[in-house]
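Structure in structure tokens, see below.
Shown here: the complex without one of its protein chains, the others still in place.
As written, the chains take the letters A and B, and residue 1 is the first residue of each chain.
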């Protein structure tokens, strides 16, 4: 996390419809500023609550220079405690996950309750106020089993405003009754904004993602490959007949339809959509066949892919039988971790109800391709000759993200 | 070594009785300032003279960006020569230790005598003054066989004032007639001040050092585990009966007793003490049995541990039959080398008189634990949420060190 406040770097050189000048993708001062103004103020999708079902279960989540102990207390509440002893600052918890009865710092044995309160500290002398030295906390919220954390030192953004409007899209998928079948991290040597820009357009899908393209119809990828606002002009219109037909059927089944995407003026740059995958595909699998039991209130394999963008760092992509949760964690000016969680119904049994290798296949291949693409992009924008080029008709979402980013940044 | 003088970083945010704000443990500018104001002005304990007994014997000592050739000349004097050819600045000496008749730079064959004087340089033309181009020297001093170096560009601190008051504690241990039985380096990813703070309190001994605690009585560790000033309030008083009894016996044998520790106003923050180890232990060994022949004028295994702190970077811990020399070498803002030398009587024969593995056991285990502890501390103080917490009654020596450091720093 960045030190004291600094002056805001200049945003000169920006032009709507183009990506950012090169320094925005490598400058350490801009990265620190990004961290303070965006990563440390947003609600970040961190994991699924099923990771810590029992009292005392915990895992460590690290972002920037921070380590958070995400753990469940005796009242089954989840806390995000800064992993920094209030005595002399040692890490309190050294294992990446586990189960504890209390947290004892390995240095001087200061001992904290599962809710972070200081329980014992030897020889502190008279006048020491135990109540003042609990572990510091980040804010937490849960939505449909998805755990969010906010590092804001003061009050976090209103969670209901943040999550409420996305709820109708999530509800059918029963994510609160899910479990994590597979998780994988893709460390990417690129600035977080290049990772986001890549995720907000499908202009690159045809050149770069043959596997993904096989699962979706070309018309859909061109019009809405990266959700609402993917394409400008009449590109979206061309897909409207196929879409209207599918939406009518979905509405008949009582499923949510439609889509929306926030503009540059919004607080979180959210989006949501429910769109069909390719004809002949029941879910995003190589052969189009189901990967796992149906989830939530979904009654049939209806070809739907629900996409929810909580903010540019936090995503859910839900099919009828599984969901992929994606979090982008900025690590440094040219380093971002992409972590993917594949969720299935909590009662599904590995080997019987789902095959982990088949489950991850389409998105694992795609995310590996994205890592290579994005790292090549990072290498190129280092050049002194790089200047932002014009976005295509398929990159309006990228243009809007850049504009949104610069408003937050300034 | 740091470049030209810079403005002094602010020491605001400091409060007596607490550790330092986070930036003091990671900022490169503060590290450079520390190097100039502390590491480069103190007498640093570097090694034992027995390492280079013969004419032409040398070893390289590196600190910051500097490499020093520590070598013995034809008059048996020891010099600390900067390993920088006066011609175009090449390293003159490439091996980490050895024996030479003269020093010939491998680049252009400028040749220096063992005392650093330039002896030969080909084709330098008329007017070249050989006498002006000897290797530059750091200051050196020897105390009881311990070699000290000072990098101060001008006159070093008065060595008699520095070492004289500690001599009574060292004399009985015969360190001038010792040899290095074992040496080991513990590279530690932490700021040098965290390494020092850890060494100045025994509050952490019980949670972190079970082996060390077995060798010492709990009362001693609480009262004087890190020497005089380890504990405040009545903690020291509790050990006073046992101590007085042991000191009376020591005085009867003509041994030095007592202790002292400098305060924040001092130049070197020195300390010395002679205290008993645990009942039933003759020396700091796992089983309490002797590890090597008695040293110096010590006549019997009297349970004494003599601790001498020359300055926060230079320590000797002497038992009746061996001594441990510790030097802390700052390498970077978050990197410090801890080097330990185990000394025994120069006539002791490995295998017959001492077993190297047994000799190092207690302190090797303890120093490995200290490395882990200190690195966890460094990881935690990186957090933007870290604030200095209050020191316990066992950490008055740490409080004083921090105050001493800030006086030197300012």
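One rule holds for everything that comes next: contacts are C-beta pairs under 8 Å (C-beta built on N, C-alpha and C of every residue); 3 or more make two chains touch, one makes a residue touch a chain.
This one's a predicted model, so the numbers in the text were calculated from it and none came from an experiment.
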Touch criterion as defined above, residue of A:130, A:297 or A:376 at the omitted chain: A:376
Residue numbers in chain A that touch the chain omitted from display: 19, 22-23, 197, 203-204, 206-208, 232-233, 235, 373, 376-377, 379-386, 388-390, 392-394
For chain B, the residues touching the chain missing from this view: 1-3, 65-67, 82-92, 94, 104-109, 121-125, 128, 133, 136
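Criterion: only the chains that are shown with their structure count from here on.
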Centroid distance [mean C-alpha coordinates] between chain B and chain A, Å: 49
